[in-house]
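Of the protein chains in this complex, one is absent; all others appear in place.
Should a chain be cited, it is by its letter among A and B, assigned in written order, with residues numbered from 1 in that chain.
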Amino acid sequence: MEQLLSVLIGILVATSVYLMLARNLLRFLFGLILLSNAANLTIFVAGRLTPGAPPLIPDGADAPLGLVANALPQALVLTAIVIGFGLFAFALILAFRAYQSLGTLNTDDMRVAEPKESTE
Amino acid sequence: MNSIILVAGARLQVVLLLVFSAYMMLRGHNAPGGGFIGGLIAATGFVVYAIACGTSDARKALRFDPANIAGVGLGIALLAGVIAVFWGDALFTGQWLFIGATEDSKGIPLSTVLVFDIGVYLVVLGAILSITFALEEAV
Partner (left out) sequence: MSWYLTLPLVIPFAASIIAFLLRDNAMGRWVSIMGSGLGLAASIVLMVVVLEQGVIAGQMGNWPAPFGITLVADLLSAVMVLITAITGFAVAIYALGDITERQERLGYHALFQILLAGVTGAFLTGDLFNLYVWFEVMLIASFGLLILNGGKEQIDGGVKYVALNLISTILFLTGIGLLYGMTGTLNFADLALKVNEVENQGLLTVVAMMFMVAFGVKAAVFPLFFWLPAAYHTPSFSVSAVFAGLLTKVGVYALIRMFTMVFDHDIGFTHTVLLWVACFTMVIGVLGAAAQSDFRKILSFHIISQIGYMVLGLALMTPLALVGAVFYLVHHIIVKANLFLIAGIAKRLTGGTDVYKIGGLYKSAPLLAILFLIPAFSLAGFPPLSGFWAKYIIVKATLDLELWFVAFIALAVGLMTIYSMTKIWAEAFWKPHPEGIEPALKTLPHKAAQIIPVAGLAVLTIIIGLSPEPFVIFAERTTAQLLDPTAYITTVLGETK
């Protein structure tokens, strides 16, 4: 299972790099989303895939009974997903605003803050 | 959107989803659930309502500015964490109050953890609604 997921992470990263090399800002953002999913999967796989029950401790016990899943990577991934969600919501709205005010999504044409030197 | 079915259904759905979200939040201490998920479910209710009846109606139904809801929620969550200091514990240590506790039953357990969850609930509800309302109004 680990190998399979590693291959999946590889495919995700490759796809996202391809998308991020595009000049279109929206494609870049889609690539970024894929890359962040790849990162989340990496954490998940790095925490070892431990099949088992959810790590809940029954009433009266001090430790979970039997084999349970590693909760820490899940907590980390959940946090990362939530943060990623916030960041991408912001980034998408920013791309939308950029399209409205700059009239383009081509990153090569975004030169307002750094105008080309005039060659007179 | 001018669909009578959707409008009529949405009103019912908001109520159901709000009740369900409260259930999810309270359930969260010992089972899957919690403030985050509860907040998301509640936000879904209002988002459906906004799609059916428009954002201005949804804002009216919500009564408060969603951004303010999120701000208050953050304040509640922070307060729930800071309160532990008054009992001499570390920040964000859970403080428990067992109402009607006897030898063999714990009574009704109340904790700062629940207060924190309510704060999270409000933050998620407010934040999601601010984003979706703003987007729906802009597009």
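The criterion applied here is as follows: a residue touches a chain if its C-beta (ideal position, glycine included) is under 8 Å from a C-beta of that chain, and two chains touch if they have at least 3 such contacts.
Treat the numbers as computed from the prediction; the structure is a model and nothing was measured.
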- [ ] Could you tell me which of B:15, B:31, B:82 or B:108 touches the chain that is not displayed?
- [x] B:82
- [ ] Can you work out which residue in A:1, A:61 or A:113 touches the chain that's missing from view?
- [x] A:113
Open item on the list: Of the residues A:8, A:22 or A:95, I need the one that contacts the missing chain.
Closed with: A:95
Task: For chain B, the residues touching the chain missing from this view - done: 67-68, 71-72, 74-75, 78, 82, 84-85, 89-94
Open item on the list: Under the stated touch rule, tell me which residues of chain A contact the chain that is not displayed.
Closed with: 20, 25, 28-29, 32, 35-36, 38-40, 42-48, 72-73, 76, 79-80, 83, 86-87, 90-91, 94-95, 97-98, 101-102, 107, 110-114
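The criterion applied here is as follows: only the chains that are shown with their structure count from here on.
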TODO: Express in whole angstrom the distance between the two chain centres, defined as the mean CA positions of chain A and chain B.
DONE: 26
Task: Contact footprint of chain B on chain A as seen in their complex - done: 54, 56, 82, 86, 89, 93, 96
Task: Residue numbers on chain B that touch chain A, as the complex places them - done: 30-32, 36, 127, 131, 134-135, 138
